[in-house]
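All protein chains but one are shown in place.
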Amino acid sequence: MRYIPITQADKAAMLRDIGVSSTQELFAANIPADVRLNRPLNLPPALSEMEILATMSDLTRQNVTLADYTCFLGAGAYDHYIPAAVDAFVRRGEFLTAYTPYQPEISQGVLQVIYEYQSLVCELTGMDLSNASMYDGGSAMAEAAGMVVQQTGRKKVVVASSVHPNWRRVVKTYMHGIGVEVIEAPLVNCELDLNKLETLVTDEVAGVIVQMPNFLGHIEQVRTIEKMAHAKGALFVVAADPISLAVLEAPGNYGADIVVMEGQSLGNAVSYGGPWLGIIATRDKFSRRIPGRIVGATLDNRGQRAFVLTLQTREQHIRREKATSNICSNQALNALAATVYMTLVGKEGLREVANLSLQKAHYAATQIQKLPGYKIACKSSFFKEFTINCPKPAEEINRMLLQKGILGGYASSPDYPLLPNAMTIAVTEKRTKAQIDQLVAALGEVK
Amino acid sequence: MRYIPITQADKAAMLRDIGVSSTQELFAANIPADVRLNRPLNLPPALSEMEILATMSDLTRQNVTLADYTCFLGAGAYDHYIPAAVDAFVRRGEFLTAYTPYQPEISQGVLQVIYEYQSLVCELTGMDLSNASMYDGGSAMAEAAGMVVQQTGRKKVVVASSVHPNWRRVVKTYMHGIGVEVIEAPLVNCELDLNKLETLVTDEVAGVIVQMPNFLGHIEQVRTIEKMAHAKGALFVVAADPISLAVLEAPGNYGADIVVMEGQSLGNAVSYGGPWLGIIATRDKFSRRIPGRIVGATLDNRGQRAFVLTLQTREQHIRREKATSNICSNQALNALAATVYMTLVGKEGLREVANLSLQKAHYAATQIQKLPGYKIACKSSFFKEFTINCPKPAEEINRMLLQKGILGGYASSPDYPLLPNAMTIAVTEKRTKAQIDQLVAALGEVK
Amino acid sequence: MSTLALIFEKSTPGKRAVTFPACDVPEVDPSAVIPAELLRQKPAELPEVSEIEAVRHFTQLSRRNHGVDVDFYPLGSCTMKYNPKVNEEAARLPGIALAHPQQPVETVQGNLKLLHTLEGWLCEVTGMDRMTFQPAAGAHGELTGILIIKAYHESRKDTDRRKVIVPDSAHGTNPATAAMAGFDVVSIPSKHDGSVDLDALRAVVGPDTAALMMTNPSTLGIFDPHVKDVAEIVHAAGGLVYYDGANMNAIMGYARPGDMGFDVVHLNLHKTFSTPHGGGGPGSGPVGVKQFLAPFLPVPVVELAGDKYLLDWERPLSIGKMMGFYGNFGVVARAFAYTLAYGPELKEVSEYAVLNANYIQAHLRKYYDLAVDRYCMHECVISAKTLKHEVGVKTLDIAKRLLDEGIHPPTIYFPMIVEEAMMIEPTETEDKATLDRFIASMVQIYKEAKEDPERVKSAPHLTVVGRLDEALAARKPNLRFKKDL
Partner (left out) sequence: MSTLALIFEKSTPGKRAVTFPACDVPEVDPSAVIPAELLRQKPAELPEVSEIEAVRHFTQLSRRNHGVDVDFYPLGSCTMKYNPKVNEEAARLPGIALAHPQQPVETVQGNLKLLHTLEGWLCEVTGMDRMTFQPAAGAHGELTGILIIKAYHESRKDTDRRKVIVPDSAHGTNPATAAMAGFDVVSIPSKHDGSVDLDALRAVVGPDTAALMMTNPSTLGIFDPHVKDVAEIVHAAGGLVYYDGANMNAIMGYARPGDMGFDVVHLNLHKTFSTPHGGGGPGSGPVGVKQFLAPFLPVPVVELAGDKYLLDWERPLSIGKMMGFYGNFGVVARAFAYTLAYGPELKEVSEYAVLNANYIQAHLRKYYDLAVDRYCMHECVISAKTLKHEVGVKTLDIAKRLLDEGIHPPTIYFPMIVEEAMMIEPTETEDKATLDRFIASMVQIYKEAKEDPERVKSAPHLTVVGRLDEALAARKPNLRFKKDL
């Protein structure tokens, strides 16, 4: 009875007011006997707070963590620095324990944060509008696929094979539901094969989905792809790395119709895969198609600027089966973290993070390139992540690196069998030259 | 320039308004040339936030901590459980970044917390009033010594040798300043020698200071000592362990004139010795002698109950050299932690903490007692800490325990040479039977 | 004072909060490694503020917000229970917060064990056989579950089942989910107590029925007396039954969807299992299934092989993936902590949730209309219908007036089948004194509505902003700040 504040005396008084002699009566009045559970739940006995923490810390102590290991693992989750002030606000009870701001008069805090978040996303992507958040990058991409299908009425989407394998799976899972065919466009080396792509993008295709930089870390010819897509009336969906957008052009400036992003890098802990932040942004013309909550500015009856949930007629609680999506709860607290993050690093800080990541990744690539038996898998440009071919399977090398306190890169050959012994290495601003040199030295020891 | 938000443009405008061309002029107008520092400070270059955390975590990672080692070390600092909600409030910016509540209208939060803290301390100790906090237990004891001297006009204080050695040092340091003689009353075994004490407590003695339970963990004959002190017109000062007061009688109920305590156990991390919480409580009749801030209830001009700093004519900012003490900043945030702690554990929880500590300490003592070569140093009663004689010097045994992930007890022979190979062992509610059994097994391996 | 400038409006060129170290590796010119036409031309206009400004901004914003930590929040259907602080610490343990989802399984055995263990526990609570934690929220769980049902029918080549039956008292996510999974939604009228009208159901089930989605207790807070019949009717027609477990807080330890014959169920960990709502999320919507549906669960599935946990990706019948990795793991970890706190006493959670709701209902029925005149489960639905007819004071007005009391209003105008509905879910974490204060406020507002209706209709009076012009917001959408050029 850890969090139940009703005393036995209170309970008795309450039962009296209700007019029953026990809570049993309330349940008996409701739950038919034939579905009642007539035994106690078979769960381990209740623990006190002190035991809970001890149990969970014992349980998770065996995990390798980024606190103790040097991380060169990316592949969808990045060890970027999270400023201390981010968590200070994530912990504030007023943000943490509120729900969707249905009552705007007592929710201006959350509402203004979301409005600022939407604005920041628009700035970053060069798009016109953003919603209040999606579950994660993968499901945001799937929702974007749904949007292009709804918008065009077509029943095929083309997804680059260089998109995160898990995200492609999510897209396929969602699209299967509504009977949409997902066509995977093949690669040459680490990039989309533009010739093959051209043949795949027909006028039956609702949208073309690419990731930039792609899963292998490399840059796609987005300006060319945009033209291919739009030439056939397909929409152009870009999955971007938010950090990269301090260095790489905003998708809004090369014709993206929808931008989706995983916002983990923006102040959210890796946390074994979640909770993170799905970002989706689009053009004004698709404002009635975008899923999820949106906050808008308005006036109150005292003439003050204030914020409120708006355009709700897209949503499930009004439109039910005709809604743009079923999303209800989202990732607002992670959007808060991203808002605080972007505020703290600011215009110049984001550039610093991006540039440092770029510099260190390129340094690492250059050094690894020099090692016998290793080579950069592809010639094309990359940002903070790149793929190398190793003298042995990456899984094997990673086991050796682990011994040295290093979490090596992602073993990408299983997903990209054409790239032998491939390892995709991510380098963020947190990695020092010394750490990179250690990695290189350790790789050099592989024979 | 990490926390300086003046841009160069702002600076220029501000200098213009001030009427100078550079900040250099402002300094030149103030600081004579002959004391000016004409070189840069010789400090390591500024680090970014990310580097600060990395540096400090590398630096302190080498420490053994209570997170990884099983702690049987007490001797003034105790590994009691700190409920998670305590830190949630210590982190609240409104508590963390406020100062002494000089402006009560915008400080009702801090003021009410202190009022509640004072009330809790009175409840715990059975005394009439408490101040808003002292630096720590040791300095609180020294201030209490000063109080008894001021009150009686006598120039000697008797301190039990069973008081924490460091606290005795603090008392002596403070008393030396005002020319008061500190007489240490000797022990038999682990307790005050009452016969000798009786001879020491003359009518020149301002006060008798004991610790209960004492530094070795044992219980003093406080009722007898109280009579001895009062019989000679000396005041009776008791240093109590706040946790023990759920099991042991409140000092207010056996005639203490002043109670001092170290409040670390009440929700404050061990933190290598501080910041902790000095608690001082006394009788109404000494209310004009107690040092430090005090909060009282009053009414505002709208007729509402509200809180305010009061009885300030005792304090240095009004009375200057005639003040009861020079204390200004105190340990308010630690008092907040203690207030939240006592609220969370509540009446029954404190009893549980105390009882579990008592039970586990007694279990440990019983088990150790059974080991060849070990014995409990004293027959007298103890609460959560007790002293044993070991087959070898405690320092040596502790080195062995450390290898097994155990932080052994305090090596008390250096402070109490009459107790050979003594180790004072503390057992809190956090220790499990399994951990105690491990300790016992490890001790048993000593040959 | 009441309008707080946007962080963009506080921006000044050149100001910095967090900075980063100088580059310690030989630098390349970005334009030498990135094609010129893909280099960003104009930097994103992120705010430029100092750290103190950022801290004050978000501190002040938070002070303009209500939360469970601030005061009562009886938002029906949302289970705004207390969010234990210890769970926040648990989720920040390095093993949890700082584990990378792509780590080799040998290096995350603790987390896999956590998932596997909690799966077992929640299967016990729901009466299901297997469970996935991949869904990020309730609606996401619904979609997962319905896609599993779809995959099941497909695996049997039973592909004419294009319809999902949803009672009209259901939460909006139910029909929206069915549509998103490509099904036609068949809405059936509920009985006035929110329970399934068996005749209406019998009339629509058939060989085209893929599934029925049912919320039980219903959104009216009533346990469906014929829940087993519902399952049987649908099963008899070859369809599967989906249990929206968002209201699980009513029945833990008393009844289990699995025992009621349901094939799929989702839980809302951010409701029943106390994880914080975060201003809208993150949540977690794990989906439990009976054994025959286990092959269809999203990949990967955590399995125990000997004494090692592994991630099983080789599941040919799987629906695929619903999220990038394994769901909102940090949220799941909080629910794990919560389950540890109760064990079998989870039953008491439901006991007191139901007690509290009935207590409120017993008192407010004297002033307001009841949607259903019987003992409720974990929430009660009342209505201001009579009051509206008598004095023109609507549910919305009552809600706004409650704001002046520092209390978050109930869910209003839902379920839609109840006129002027107020759906009150106190949860088990509220004490009698708080319930009494709420009841007193509701009674006081009732009286005020009769004596001085304008005062209620013009509420709120004491909040930092007054009623908002929502029509303006929708008519002239202003959805982002944009710097004047």
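Going in written order, the chains are labelled A, B and C, and every chain counts its residues from 1.
Just so we're on the same page, a residue touches a chain if its C-beta (ideal position, glycine included) is under 8 Å from a C-beta of that chain, and two chains touch if they have at least 3 such contacts.
Keep in mind that what you see is a predicted model, and the values were worked out from it rather than measured.
> Out of all the chains shown, which come into contact with the hidden one?
A, B, C
> Quick one: say which of B:259, B:295 or B:378 touches the chain that got left out.
Per the contact definition at the top, the residue touching the missing chain is B:295.
> Which of these touches the unseen chain: B:246, B:368, B:388 or B:439?
B:246
> Residue-wise, where is chain A in contact with the chain that is not depicted?
Answer for chain A: residues 1-5, 7-10, 47-51, 83-85, 87-88, 93-94 touch the chain left out.
> Suppose we count only contacts with the excluded chain; which residues of chain C make the list?
The list for chain C reads 1, 10, 12, 15, 50-53, 55-56, 59-60, 63, 68-71, 82, 84-85, 406, 429-431, 433.
Here, only the chains that are shown with their structure count from here on.
> Please name the chain that ends up farthest from chain A once chain centres are defined by their CA atoms averaged.
B
> With contacts counted as C-beta pairs, which pair of chains has the highest total?
After counting contacts between each pair of chains, the winner is A-C.
> Would you kindly tell me how far, in whole Å, the mean C-alpha position of chain C lies from that of chain A?
Computed from C-alpha means, the inter-chain centre distance equals 19 Å.
> With chain centres taken as the means of their Cα atoms, state the distance from chain B to chain C in Å.
Their C-alpha centroids are separated by 45 Å.
> Can you compute the centre-to-centre distance for chain A and chain B, using the mean CA position of each chain? Integer Å is fine.
47
> Considering chain C alone, which of its residues make contact with at least two other chains?
As it turns out, chain C has residues touching two or more other chains at 15-16, 18-21, 49, 51, 55, 59, 84, 86, 88-89.
> Two-or-more-chain contact residues of chain B, please, as numbers and ranges.
In chain B, residues 49-50, 83-84, 88, 93 touch at least two other chains, as defined above.
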